[in-house]
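A short worksheet on the structure shown next.
Now for chain A:
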Amino acid sequence: MTEGSVALEGVTKRYGTETVVAGVSLAIAPGEFFTLLGPSGSGKTTTLSMLAGFVMADEGRVMLGGQDMTHVPPRGRGLGMVFQNYAIFPHLNVAENVAFPLTVKRAPKAEIAARVAEALEMVKLTGFETRYARQLSGGQQQRVALARAIVAHPRIVLMDEPLGALDKNLRYHMQVEIKEISRRLGMTVIYVTHDQEEALTMSDRIAIMERGRIAQMGPPREVYENPDSSFVAAFLGEANLLPARRDGQAVAGPGGARFQAGAGALASAEGLLFIRPEKVTISAAAAGEGANTLPGQVRHTSFLGNVVRYAVEVPEGAVVLCDAANGAGAVLHAPGDPVRLNWRAEDCRLLAA
Partner candidate 1 sequence: MPLKIRAAFLLLLPSLALLLALFLVPIGWFLWSSIAELGSWAEIMEEAEAVLLSGAVGGALLNTGWVGLVVTVLTLVIGYPVSYALSRARGAAFTAILLCIVLPYFTSTIVRTYAWMVLLGRNGLINQILLGLGLVSEPVNLLYNRTGVIIGMTYVLLPYMVLTLYAAMKAVDPRLMQAAEGMGASPATVFRRVFMPLTLHGVVAGVLITFILAIGFFITPALMGGPGDIMVAMLIEREVELTQNWPAAAMMTVVLLAVTLSLYAVYSRFAEPGEAVR
Partner candidate 2 sequence: MTDLIRLNRRLLLGTALAAPALISRPARAAGEVIVRTPGGTYDDVMRRHVYEPFTRETGIVVRPVAATASKLIAMFRANNVELDLIDTGDGQLLTLERMGALAPIAYDKWKWSKAEDIIPEVRNERRVANFVYCTVLAYNKDHFAGGAPNSWAEFWDAGKFPGPRMLADMASGSPNLEFALLADGVPKDRIYPIDVDRALKSLDRIRPQIRRFWDTGAMSAQMLSDKEVVAGSIWNGRLQVLIDRGAPLAYTWNEHMIQVQALGVFKDAQNAQGAQLLIDYMLQPEVQAKYSKDLIYGPTNNRAFPLLTEEERARAPGSPTSRQTGFFQNSVWWEDNRDRVNRTWSRWVQR
């Protein structure tokens, strides 16, 4: 079944001399929830626009449902879309807005009514049919946009930062609902965001974009724990990146300390040693030595509730962040305390600088 599949093959877009998207290739399976994640200017919105047809690719092919749609205008692509800022028509009420994709196709009236009712029910907006956008809260407007995107039962739905304007609580709530609806309808979702947490929560796979290219692509846990580059490591959550170099089968780090690193993680001769703060264990300096350990001194202690975050100064002036669970009987280290940091070989990688 290729109906909901999406593929980009070497797609490139230039504006003048600037290459905004540089040879992006990806393949998305039907029903997959796929996220394009990246900082602003990384080319994720342009990539989405090329999928939608608002922007025509200079090179490469855009395949939707197995068909070459590279030169087809937006209205021929049959996609559902949720826009940044929702793009709700102010002169139409909720029902008319949701019905829009059907009315432009001149669907029969009865069918429109039934589909609109169904879509509104799915986003829990039944009873709001005759309201106008300005009479709705941000969350309700978001739901109208969502209902409008799914009302025509598209196989593929594009979402461009759909939750960007919502506050944190509402955003979490909507994340769950969007995920739920997409699963129920079996749609392929291509989701653009710059919020890494959102990407990790919702996606089956994430493509992290950097300067027009895909830096890394994979399931959330994989890209989070095994970043291929310091950019991906730093962009997805917190990361410690310590100056290091390869030394035989081991890694030489600050103060001449030697570390073992995860399998296949020694691609680079000179680079940065990556380790997530929550993978670092902290203990009093007196504790015994072992593999992958560094002595240090606590600089700051931030109490975050369930987690205590330490900033620990290690030899050569580098600072390592360490998140310790505030579990039963946890001991707090005060600033100035000498401590010892440990991590497992499989949790750290040597990345190119």
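For anyone wondering why these and not others, all candidates are chains of the complex that A comes from, given by their letters.
General observations
In this text, a residue touches a chain if its C-beta (ideal position, glycine included) is under 8 Å from a C-beta of that chain, and two chains touch if they have at least 3 such contacts; residues count from 1.
Quantities reported herein were computed from a predicted structural model and do not represent experimental measurements.
Taking any copy into account, the candidate from 1 or 2 that touches chain A in the complex is 1. Of all the residues in chain A, the ones that touch candidate 1 in their complex are 52-54, 73-75, 78-79, 81, 83-85, 87, 89-91, 100-101, 103-105, 132, 134, 148, 152.
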